[in-house]
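Next up is a structure, given as structure tokens.
One protein chain is absent from this view; the other protein chains keep their places.
First chain written, first letter: the chains are A and B, and each begins at residue 1.
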Amino acid sequence: MLATLVRRLSARRKFWRFLPGLVILVPLIIVALVTPLLPLEDPVLPHPAQRNKAPSPEHVFGTDTYGMDVFSRVLHAARLDFLLTLLCVVLAVAIGAPLGAAAGYFGGWLENVTERLVEIVQSFPIMLFAMMIQIAVGRSVTNLIIVIGVYIAPFYAKLVRSIVKPLRDVEFIQAARVTGQSSVQILLRHLLPNSIPPIISQFTLSAAVAIRTLSGLSFLGLGVQTPTPEWGSMIQTGAGWMVFGKWWPSVFPGLALFLVVWGLTRISEEIESMYTLREE
Amino acid sequence: MLELLNVTKRFTIRSSLLKHQEIVAVDRVCFSVAEGETVGLVGESGCGKSTIGRGILHLLDIEGGSIRFGGRLISGLNEGGFRSLRKDIQMVFQNPLASFNPLFTIRQSLLDPLALHPGLDGAARERRVLELLEMVQLPRDFAGKKPHELSGGQLQRIAVARALACEPRFVFLDEPTSALDMSIRGQIVNLLLDLQEQLKISYLFVTHDLRVVHFVARRVLVMYLGEIVETGSRAAIFRTPLHPYTHGLLAATLVGRSARQLQRQIHLSPLKGEVLHAEGYAGGCKLFPRCAYAAAGCREPQELREARPGHQVRCWRAEELGLETTVAF
Partner (left out) sequence: MDLLTISDLHLEIRRQQDTYRILRGVDLAVRKDGALGIVGESGSGKTLTCLSILRLLPRGSRFPSGRIVLDGVDLCALEERRLREVRGRDVCMIFQDARASLNPVVTVGEQIADIHALRTGASRAQAMAKAVDVLEAMGLPGARQRIRSYPHELSGGMCQRVLIAMALVSRPRLLIADEVTTGLDVTIQTQVIDLIRSVAADLGASLIVVSHDIAVVMEACSDIAVMYCGMVLEQGNLETVLAEPLSPYSRALLDCFGLGSSPRMSCIPGTAPDLRFVEAGCPFVPRCAMVVERCRREVPRLRPVGPDHSVACHCVP
């Protein structure tokens, strides 16, 4: 499935449609991977003497209110943000997809319960949800991932259910039952693999949502805590200084965040249109 | 070998936004299939033939009556209990392309049923896959192909191979030729006949095409709206159909020995209008609204009775009407 996708992508002229999104993302990802090897300032060591210095040749993005180099922090934050985003989306799929598949296949009370759960999670404002969890179970990165993962999971549950439900009565599924395969086998071997293309095409979109949410929570102080570099929290710490004309502590992380979200959204749109065209 | 007694199945559908209607898809159906025999089940849409098949294959639960296989009651079993029978009872579907997982290769699709067969290890299963391809006269390299690479006729052969993988004793064929081109139908039918001779399997062959029934079945059941309206040997049904519905089906079938003699004697059909599902059904003959021979007595419930030895019909006027086909079969 992935192999076909990659093969189809690279062999075709259509590859260039992905260029805008990839041009943004790929360098950022590479940079994020390579960051520990670069000669950067320590991102978490405060230098009181160098506080709030404007961008200059030695501090390309300037320094923030703790005297930490913004450029270094933006790059280190990239690592954290990408990693956390990936974990959130993977968790969301891991929770949502099997639940949606089971709901679509078995129907009955399982489907009803799943629908109710989905409604509950989706009607909860994420901020409130995050706050409650953090107050109850404590602040940690793990909890953050769980919160965001659970927040996105309903989307996949609904998606997979809408794919599996009509497939339940398709002949090859009946044929699988006739050849004695159990429901679990049918779900795992037949139904989930057929759901993968739409899941993949939604992947990048969810990543965009995840990173926005992550940064949003951090901005509100509910996510990653300072001094750990994370774009959202960096924007937050720098926000107060905008009034005083110190724009750089907020704007650069904000720019980075914007580029990543935009790149992800662009790619997911292209993947989506690729699959809808294929339906011919 | 396979015996159905008073099998009944109802469905509830929404006929409009607020009204729910109960449809009796299968109404106290009784018949049996002997070992090595082919029984043809004929009927149009809504007659319940597919529902019967799904009941036999344990894809849905029946509500009344019983189904026995080899003397053993199978209709009340749960999935676990039925599992051991799956290698003996198999099915071929109408739409070849839809009956295969588009992501699986043919080899993978053929390996699936082999999991039911005890005592076959990995290497033996691979050998069996190639054997099966040979059995349905397809080249070995088809094993690596995907369903969309093959034609309808080729896929249907593979469907037959899949059904026969574990050497079943009974196969239910749900309109296996209806989705295929005219010139290919014979390939599948002849293949099924050959395999039946070799392997001594019983077939319940569902179709609406009487020409195919002519080649395949020795006994024929005709169904209409969930009820069996006539049963008999092939010769009896084709030459002296007793029920007006059977007569109508025959009249609507294109017959003739050769191209030159092709004709359809539709003017002989006693049927008018459409198949009406359960509208205003008051308990008498279900064909009543459409039958040219309808009379007052048709409003009474009709029973399936033996009009001649081995030839049953559900029509009180059958002998009186004395219907006959004039085209030689």
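Basically, contacts are C-beta pairs under 8 Å (C-beta built on N, C-alpha and C of every residue); 3 or more make two chains touch, one makes a residue touch a chain.
Since this is a predicted model, take the numbers as computed values, not measurements.
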Options B:Arg185, B:Arg219, B:Lys286 or B:His311, residue touching the unrepresented chain: B:Arg185
Touch with the missing chain holds, among B:Gly81, B:Pro102, B:Gly256 or B:Gly297, for B:Gly256
Which of B:Arg28, B:Lys145 or B:His214 touches the missing chain? It is B:His214
Contacts from chain B to the absent chain lie at residues 16, 44-45, 151-154, 181-187, 189-190, 193, 208, 211-212, 214-215, 248-249, 252-264, 266, 269, 271, 274-275, 329
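FYI, only the chains that are shown with their structure count from here on.
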Give the list of chain A residues in touch with chain B in this complex. 1, 170-172, 174-182, 190, 193-194
With touch defined as at the start, can you tell me which chain B residues reach chain A in the complex? 54, 57, 59, 79, 83, 86-87, 90-91, 93-95, 98-103, 112-113, 115-116, 159, 162
